[in-house]
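Read through the structure below, which is laid out as structure tokens, and then see the notes.
The complex appears here without one of its protein chains, the remainder shown in place.
This part shows chain A:
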Amino acid sequence: MSTPAAEHAPGLASADRTAARARGLTKAYGSGETTVLALDSVDVDIMRGRFTAVMGPSGSGKSTLMHCLAGLDTVSAGQVWLGDTEITGLRERELTRLRRDRIGFMFQSFNLIPTLNALENITLPMNIAGRDPDRTWLDQVVDTLGLRDRLKHRPAQLSGGQQQRVACARALVSRPELIFADEPTGNLDSRAGLEVLGFLREAVDELGQTVVMVTHDPGAAAHSDLVLFLADGRIVDEMHRPTAEAVLERMRLFTGAGSRLPGSPAED
């Protein structure tokens, strides 16, 4: 059931070039007759220093893939590594630490703790870990994202785009091995969305970060280096150096005559 997913054939990727990989990753919901396979024996390698987009129609399992790679969800079968660490089989406490220290997150909405100001939100993962953020790096991130004059603001006082930039800064500031962004532009107008995508691109190009982004927007996917297409729990195709038009074209093929609109809001 191996599926060509990344640049290299499964099993051949060297650990120092992959930020994360999965082998035979299967996630099933329910049991017996009503079992639904969200992920069906997926093999995938996420390359370090690249911007990978995961696309697919609603219910294709793209969010589940991200959750399993990030250690947010348990797997039914298969193995997942983050760098050299196999995370399948890790205990809850170790997973928590792993997320805290080695992974950065951006969600579609509700990214920030409403009681904390922007700066406190940005440094929260490091504070939770009891570490002091690297001041120069923090300053660089804050300035890159243009948040300097917003640091004392509470989330409620920030626009949607600003909130996502704060979330982006939070994901970047601890220099994680991998940043997962789950529909980061889903709730933004196109200008703010473009801005956020620009920052993610910059994070990869200038700061050498690794980003995995789940999206249903071909325009957003076009900012990535590589698009993985998911359908029915399997990776069915990939596209290097994508353009919006090419991605949209490919999506049409998979969804079959537009029976379902890509990215209908009923995701998950």
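Heads up, the rule we're going with is that contacts are C-beta pairs under 8 Å (C-beta built on N, C-alpha and C of every residue); 3 or more make two chains touch, one makes a residue touch a chain; residues count from 1.
The working rule: contacts and distances are computed from a predicted model.
Taken from the listed names "Protein N-acetyltransferase, RimJ/RimL family", "TetR/AcrR family transcriptional regulator", "Pyruvate dehydrogenase E1 component subunit alpha" or "ABC transporter permease", the protein name that UniProt assigns to the chain not shown is "ABC transporter permease". Residue-wise, the contact with the chain that is not shown comes from A:R97, picked out of A:R17, A:R48 or A:R97.
The omitted chain makes contact with just one of the residues A:T88, A:S109 or A:Q140: A:S109.
Remark: the residues of chain A touching the chain excluded from display are 67, 70, 72-73, 92-93, 96-97, 99-101, 104-105, 107-116, 120, 124-125, 127-130, 156, 170, 267-268.
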